[in-house]
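Removed: one protein chain of the complex. Kept in place: all other protein chains.
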Amino acid sequence: MLDALQNQLSTIAEQESVRVLIIGASGKAYSSGHDLVEVQTNTHELFEKCSQVMMSLNTLPQPVIAMVQGIATAAGCQLVASCDLAVASDKAKFGVSGINLGLFCSTPAVALSRNVGPKQAMQMLLTGDLISAHEALSYGLINKVVPQRDLHSETIKLATSISSKSSFAVRLGKKMFYKQLQCNNLKDAYSFATEQIVNNLQHHDTRRGIQEFLSRV
Amino acid sequence: MLDALQNQLSTIAEQESVRVLIIGASGKAYSSGHDLVEVQTNTHELFEKCSQVMMSLNTLPQPVIAMVQGIATAAGCQLVASCDLAVASDKAKFGVSGINLGLFCSTPAVALSRNVGPKQAMQMLLTGDLISAHEALSYGLINKVVPQRDLHSETIKLATSISSKSSFAVRLGKKMFYKQLQCNNLKDAYSFATEQIVNNLQHHDTRRGIQEFLSRV
Partner (left out) sequence: MLDALQNQLSTIAEQESVRVLIIGASGKAYSSGHDLVEVQTNTHELFEKCSQVMMSLNTLPQPVIAMVQGIATAAGCQLVASCDLAVASDKAKFGVSGINLGLFCSTPAVALSRNVGPKQAMQMLLTGDLISAHEALSYGLINKVVPQRDLHSETIKLATSISSKSSFAVRLGKKMFYKQLQCNNLKDAYSFATEQIVNNLQHHDTRRGIQEFLSRV
């Protein structure tokens, strides 16, 4: 599964025509994370591969939306946290439940704690309890909760909004966003952001977009 | 406008008698950001100047409150995010809408992502959609939502509360707050904070404040 995801991500990264990626699932679970037989062998290789997939979501040129219809636990919750955006059914639940088996969800904690405050993340990690979609929304883990029957249409609506924008600007923006977030210093972040917005303004999509806007007002 | 703001900020920074700054606006918009004719020329200089104004809000000795009566988009939303505090009318709306014209709001993203979680910030940046004042409150972008008719009085109430405190302590505090926030390491943050609180305690305002309190209890 991780190999298949990594291959797909590598292929999609090269495809100019793909504007946005939705990661959905069918069945009761969105993803319940690792196969517990598999984690007992080649452990190091397995978790390195998994971390690589999660980082590939972050470095993928296109925005990624998690469309969450069911339970997302452990590496499944990490997958949601690693996407740029997430829409969830009101039936979805989220948890980092490894601790129930004596396995602290260390790798999921990396992604989770970059979306959710430390007290909320620690509660999830130490208790293994599932939280509701509404709690996940209030913690900042997801963007929107919708009735199950609207999950597909609402996710498509969000994806369509993004795919209607300049592909150049969206790709530049995603990359710059995470890079500037790493700057502790406001001055460094602004230097980098200024360089990027100047670059963005020189693109023909942007020049045309601004000209069209100005001709309408 | 940026020159005027920068000049005002430089002047205010020198004025001991100014205890707190409120940045308000009149009309339909609080600020809709850059002039789109202007962004097409002297781009680099313009965005450097804008970033400088935003950083000057952060380094201004006095606290700054955004009083938001209407729409705050792009650099206007960045202005709100760059203030220390923000009070908004329930009619106010917030967005980083450059993406609609093919321009990812890279410089606004710096300020926005230091107030709002990554999933919420990315949704705003990638869709360009406006959010309501209540959403802005739940995301952490602003401090308070009030009815339009109470905006002025509620902002003045907040400003008056701050201006009634020791000016020395307020200025020391604002500066130390943002500096310690840059420390990844808890030990470094506490070393710096300890030095600052010891300094604060030696000031006559503080000595008198504590003496008066102790004489009342």
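By written order: A and B. Residues from 1 in each chain.
In the analysis below, a residue touches a chain if its C-beta (ideal position, glycine included) is under 8 Å from a C-beta of that chain, and two chains touch if they have at least 3 such contacts.
The model shown is predicted, which means the values in this text are computed figures rather than measured ones.
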### Summary
The listed residue (A:31, A:120, A:143 or A:166) that touches the chain absent from the view is A:120
### Task
Pick out which of B:8, B:40, B:132 or B:166 touches the chain that's been left out of the picture.
B:166
### Task
Among A:43, A:153 or A:202, single out the residue that touches the unshown chain.
A:43
#### Entry: Residues from chain B at the interface with the omitted partner, ascending
63, 84-86, 114-115, 138, 140-143, 158, 161-162, 165-166, 168-170, 172-174, 176-178, 180-181, 184-187, 189-190, 193-194, 196-198, 200-203, 205-210, 212-214
### Message
Applying the definition given at the start, please give the residues of chain A touching the unseen chain.
### Response
36-37, 39-40, 43-44, 47-48, 51, 54-55, 58, 98-107, 109-110, 113-114, 117-123, 125-129, 138, 178, 182, 184
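Assume only the chains that are shown with their structure count from here on.
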## Note on the structure
CA centroids of chain A and chain B: separation to the nearest Å works out as 28
